[in-house]
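Every protein chain of the complex appears in place save one, which is left out.
All chains are identified by letter, namely A and B, in their written order; residue positions are counted from 1 within each chain.
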Amino acid sequence: MKYFIKKLATLIMTLFIVSVAAFIAFQIIPGDVVTSILGTEATPEREVQLRQELGLDQPPVKRYFSWMVGVLQGDLGVSYRYSKNMNEMMPVAELIGDKLPVTLWLAAISLMLIVAVSIPLGVFWAKSRSKVLDAVLGVTTQTAMAVPAFFLGILVTYLFGIFLKWFTPGGYVSYQENMGGFLGYLVFPAISIAIPKIAMTARFLRNSMLTEMDADYVRTAYSKGCSDRRVMYGHVLRNAMMPVVTFLGMIIAEIIAGSIVVEQVFGLPGIGRLLISSISTRDFPVVQILILYITFVVIFVYFLVDILYRIIDPRISSK
Amino acid sequence: MRKKLLSYLLMAFLTMAALGGCAGGTGESSGDNSSKEPVYGGSVVVGIQQDVDSLDPHKATAAGTKEILFNIFEGLVKADENGNLVKAIASDYTISEDGLVYTFTLRENVKFHNGNVVTAEDVEYSLERASGLLDGTPLISSLKTLTSVDIIDNQTVQVTVGSANTELIYSFTAAIIPKGSGEDEQADPIGTGPFSFVSYTPQEGIVIAKNADYWQEGLPYLDEVKFKIVNSPDTALMDLQGGSIDIYPYLTDSQAAEVKNTGDFQVLAAPSDVVQALFLNNAVEPLNNVKVRQAICYALDKESINTFVAGGNATLVGSAMLPSLKDYYVELNDVYGTTANVEKAKELLKDAGYPDGFDLKIMVPSNYAFHMQTAEVAVEQLKAAGINATIDAVEWNTWLTECYQGRNYEATICGITCDMTPGYLLNRFQTESSKNFINFKNAEYDAAYLKAQESLDLKEKADYYGQLQKILVEDAGTAFIQVPPITIAMKKELGGYKFYPIYVQDMSTVYYTK
Partner (left out) sequence: MTLLILFLAVLGIFWTPYSTTEMSAAERFQAPSLRHLFGTDNFGRDIFSRVMKGMGTTVLISTLVVVCAGGAGILIGALTGYFGGIVDEIVMRITDAVNGFPSILLGLVMISLLGSGQHNLIISLSIVFTPSFVRIVRSEFIKLRDADYIKRARLMGVGNLRILFVHILPNIFSVFWVSIMIGFNNAILAESGMSYLGIGVQPPDASLGKMLSDAQGYLMTAPWYALAPGLSIVWIVLGFSLLSEGIRRLQA
């Protein structure tokens, strides 16, 4: 229990550091949201008015605290940049709530692909005694890991989109409109995300399994007359999976935190793209919440990983 | 090698001249469908590059937003494809002799998208809101000069202005919106245009639907238009080929060549409303020396810039005026020539006391690939003349703050857009103008500009504008380069697309053919 309270305290502390850092960053970088909204053609009077409307005429420290008080009361504020209709701005919660499912589904599909391919591949690889196969798989996975994300995205678009015409590049449909079409489209960006991760996970699993296979208990199991199958799946895989699961956790944290590049290449209106465009338009309320969200996800997943470590290796907690 | 290069340049030049000859209006097109029979109905997806900055027609400032809102909102008058004003919500108007009183007669039975008829109150409200008479905050700067808006009767509105200006009438293109809608928290954007607003999703786009009650008989043809934000200009081509967009108005030169090859699209081109230049900050060393600025003008090889970045389809200009504004445009390309004159440039630099050249940092907004590419070519050309130019690519917002507002830069490459009024491009070069980001300072220019503004005689006005263009070039305020082309790709089955001299996407005349 004490452990959880401590973790919670550190989480809050980190979030606080991040929010202050982001706020300071926005004070430093050139260009502000008023310039971004008004561009080159607006009247000076309108500039003053807009500054007041957004509360930017207040001193920075006061602005930060009024923002924080709002967040603590559950009010995430409204976007500076995105309109809801003619006169109202889009509430940040609504804006992010709208984009989050895209990123979460993308993460889910990617994870399914990674698990579905990498685990059988890793097991098969570990079991295979063929030197040639080993070398081929080694080089293939190394290559898959070396392809830059946006290059891979472009290749996938070309192969599946332009040549095979399995999907329409840029033909994203919103999940509110057509769930089937939405998921069908997401498969291809998910493939781009999954390919290098599959390679990494498979390698990781293989190495982990090879280490386990040398362990004493495996020899014991064999000598007791257990079948090859039983040893493999009952013992080796189970033990080898633990580090792989933590590894997968980190991958998921990475994707949920926004796959900026893949979202950009495939035109997915997800968290990553929202973050990029909000930074460039200086939409502070949106950026601030997104950063908090990303930090939260990262820390939360590390926390889970930490717990897993403790389960695997109880020595860590006995300090 | 050199000879070959020259002959290619010559060829490029000739092609350009040939294209220039038939430019204007709709320009070059492959497989124009305008002769085929239009049918009603259907929906199209138009790819756009930027998100909408505001759904309020008076507050929207981005060109990328105005081009869409053009379909939803209308003013008392509106622009047509030839750059003329046509009557829209006003069926008629008169301007008093002294140019101070405008009287508008409203067209009968023009309906807002909510079904209400446009009344004199709505017009009064809209004009007062846009000009700042309502709450002291003018939203459209050219309307600041309005002193009162009065309702004469149900169909007549009278506007009084502080000072006469023959170009003010263009500002009455400002949108007319229902009275009170500017303050109503829940209001959807409501106008009188050929299409009504349906929905807007940040990062995805905006949907508009046919206005069945539109006052112009027979328009629009389409039932629905979706403006879809494309993820990046680079992938727009894939979106077109994949079929997720039907019309894309911002093709680059190489994309256009590619699209033509596929055969599924018609490619149309026309000059844009943007004047691209290597803007020089007249207030910093050594650019405050007119000889240095002239040397830069001589060093640029505008023809090869055109070939490299616009495939030879741009129109080269010498000053700040669009060639399409025929009554005002003065041909000034000869002053510094359209090819590089390195000897002359070096000579001028020597005279100015920089025989070994100098360092020049060119700030360029990195999101504009076209300007970035131009900068890459320009840097090489300046190097040939001994000017050690480097590129400082910055993010758009930084550019706005540092370069445009802060004037804290040496040189920049960007474009300035024009509206339909000729004075618009020239007014920013007055010494005191808030838009004079190049710090151009020339008393003669300021005096001529004032005279041009005061003049009520169009001929005289045109003369003054001609003078202004000449002063700007001879004093080498900035190195003007070209008016880039707009190139659109449109599905074969579509027709009726109209190019405007201003930046709009008029969807009301677009139709499917049988």
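Basically, contacts are C-beta pairs under 8 Å (C-beta built on N, C-alpha and C of every residue); 3 or more make two chains touch, one makes a residue touch a chain.
Owing to the predicted nature of the structure, the values given are computational and were not obtained by experimental measurement.
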Of A:Ala22, A:Val231, A:Val244 or A:Val286, the residue in touch with the unshown chain: A:Ala22
Residue of B:Asn71, B:Asn282 or B:Thr307 in touch with the missing chain, whole complex considered: B:Thr307
Hidden partner chain, touching residue among B:Ile72, B:Ala187, B:Leu287 or B:Val394: B:Val394
Of B:Val110, B:Ile247, B:Val267 or B:Val377, the residue in touch with the unshown chain: B:Val377
Touch list for chain A against the chain that is not drawn: 10, 13-14, 17-18, 21-22, 25, 28-30, 138, 142-143, 145-151, 154, 158, 257, 260-261, 275-276, 279, 287, 291-292, 294-296, 298-299, 302, 315-316, 319
Touching residues (missing chain, whole complex) on chain B: 4-5, 8-9, 12, 232-235, 237-238, 252, 254-255, 257-258, 304, 307-308, 366-367, 369, 372-373, 375-377, 379-380, 390-395, 398
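By definition in this document, only the chains that are shown with their structure count from here on.
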Interchain centroid distance [CA atoms averaged], chain A/chain B, Å: 40
Chain B-touching residues of chain A, taken from the complex the two chains share: 29-32, 35-46, 48-49, 79, 81-83, 85-88, 90, 95, 98-99, 157-158, 161-162, 165, 167-172, 174, 264-267, 269, 273-274, 277, 280-282
Residue ranges of chain B touching chain A (in the complex, touch as defined): 51-56, 59, 61-62, 132, 136-141, 144, 181-190, 200-204, 230-232, 235-236, 238-239, 241-245, 367, 395-398, 400-402, 404-405, 434-435
